[in-house]
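One chain of protein is taken out of this complex; the other chains stay put.
Read from first to last, the chains carry the letters A and B; within each, the first residue is number 1.
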Amino acid sequence: MSAFGNPASRAEAEEQVLFVPDRDSGIAQIVLNRPAKRNALSVPMRERMASLVRACELDAAIKVVLFRGNGPSFCSGNELNEDWGQRTADKRRFTLSDAVRYGTDMTYGRQSFTQAITRCSKITLLEMHGYCAAAAYFMIATHCDLVVAQEDAKIGAIEGRFLGPAGAVSHIHLNRILGVKAARHIGYTAEPVSGREMFEFGLVHKCVGAGADVHQAALEVAAQVAASPAARLRFLKARIKAAEGFVGASMPAMPGLLVSHFLKSEPDELDFWKAVRTGGVGQALNADKTRARAPAGGGKSDD
Amino acid sequence: MIDLGVSGQVAVITMHDGACLSAHSRRAGTALRDAILACGDRDDVKAIVLRSAQADFCPPAQAIVPDDDKLDAPEWSQIYASTVGIYQALCYSKKVTITAVQGRCALAGSALVLCSDLTFAAADAEFHAPFERLPEANFVLAALTMRLARAKSWTLGGAPMDARRALEVGLVNRIALSDVFAEAVDAARSIAKGPLDGIAMSKLMMESFLDSQGVGQEFDMAGFYAATLPGAAAPQDRA
Partner (left out) sequence: MSGRIAVDRSAGERTASIVIDHPERENAITPRMAAQFCEALTALERDDAVKVVVIKGAGANLTSGADLTAVAQRFAPPDGEAKKPLSQRARFADADLWWGRAGLFGRVLYCPKITIVAAHGKCHGAGLHLALYADLAIASATAAFAMPEWRHAGVNGDLSMLVAAVGLKRAKELVYWGREWDAATAMSHGLVNAVVASDRHDAATAELAQCCAMIMRDAVAAEKQVVRAALARMQVETGLAAAAVVGAWGTNIHFRQGEFNLLRAAKHDGLDAAVAAGAEHFAD
């Protein structure tokens, strides 16, 4: 796999994804550090995440890999409209070959960060606050073994408002984690749900109050897991991976993002990529905000 | 070690020492397995209630079993892990099976709860994940019962679930108001009002469903899991 990105984004990635391994505690932290963009993941950031996970894999002293984000959010998803090397002088448009590279190596393929996380033999833990949207939801959160969330975190396939569900309904992990109805609701309404609701659906292992220190809570869970002998954790992880295979959740969904660049909007729908070309990502996102909202009840339990 | 009684088309199996099942006792395992298999073949039985005579359905610690009661690997497979072992006999029984749980429920107890159709819990019931030390416990059943991430959370998080939480996640069907065994028997009698043929057909559908979902494959892995069970998981090595 070649290194995608442009010289600037590649140079920045090392600072945008920090690595804090602690061999004494057995906990390695992978920290998203691009707070100005709500930790949106550039392609080089994703490649760095994958290589850090693989590094943890080789380090016998590491038992737990903890993902978290600096700033107001864990992660808003993959960066949109990024120049990762596809924009060359000799071609005028995004090609199918570009989309294949993007949909495989940079998102869902066997060498992608998604699969590096889902395949990791260590216990993976996610600390979630603020937005956990789009790729952060169905490429990271659903593949981590344990999620610790702030109750007011906003989670979901909210990019589906302009790019479609892109795998958020068909992803078998999501169906097995949330139940088929909640997975469909999130995928077909593109509405965010809270950390509390995700606890009720079953994604979240531990939910802390809006004002509580979610990092402290995540570290406590990590420390409790890391107190177990490595052989025991490996045995349990092997059992979990086998069972995930048996229930059909061993691999990510088909590369849904592959098609998102080629979806055709109808006259009554927002043409997101055209809006991006004319006004930039920010304006395109704002144009989308005029849409109707789902009624309350996206997952509130009655108790 | 096991009492078996049948009345009004409901069989009641009473265990006297669940901890021996966790320790893979030959006598306790054989007795429970034979009782479950025997009920499955009786036309005068439509539902089975499985309970413990003790304050704990099955405590977290394994019992000490005498040397002459310990199993070698082939016997363990035969009595505990094979298609005619305890757990598969319960999971694929031709009768509707109900576990009535009070007190602590761990290891063999939790594995039995996962294999039974319905579970009634006393308010003091407490469910421990069995997978770390019991290779024959079925994780796929846990994932299908409480959803995948919750099954992981239960297994890796370390803490047992109280009855209320077990009800919320779907591991338990009802929390008993007073007498968990009596309420489980009431449910069994209610179920037994259905036609025997209908119950048999439903159980057949369930068997086909479970195997389409990988439950059988997971049972088949038990011997391989046992072979890789780390020594650190033995009781004397636990932190």
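By definition in this document, contacts are C-beta pairs under 8 Å (C-beta built on N, C-alpha and C of every residue); 3 or more make two chains touch, one makes a residue touch a chain.
Worth saying up front: this structure is predicted, and the values here are computed from it rather than measured.
Undergrad: Touching the left-out chain: which of A:Arg10, A:His171, A:Lys206 or A:Arg239?
TA: Only one listed residue reaches the unshown chain, and that is A:His171.
Undergrad: Among B:Asp34, B:Asp124, B:Asp162 or B:Asp186, which one is in touch with the chain left out?
TA: Of the listed residues, the one touching the omitted chain is B:Asp186.
Undergrad: Would you write out the residues of chain B that touch the absent chain, in ascending order?
TA: Where chain B meets the chain not shown: residues 96, 117-119, 141, 144-147, 168-173, 186-187, 190-191, 193-202, 204-206, 208-209, 212-213.
Undergrad: By the contact criterion defined above, which parts of chain A meet the unshown chain? Give residue numbers in ascending order.
TA: Residues 160-172, 175-176, 179-182, 184-185, 187-191, 200-201, 247-248, 253-254, 256, 259-260, 263-266, 268-269, 291-303 of chain A touch the chain that is not shown.
Heads up, the rule we're going with is that only the chains that are shown with their structure count from here on.
Undergrad: For the complex, give me every residue of chain A touching chain B.
TA: It comes out as residues 123, 145-147, 173, 176-179, 201-206, 221, 224-225, 227-229, 231-236, 238-240, 242-249.
Undergrad: Where on chain B is chain A touching in the complex?
TA: 131-132, 139-140, 143-144, 146-153, 155-158, 169, 213-215, 217-218, 221, 225, 228-233, 237, 239
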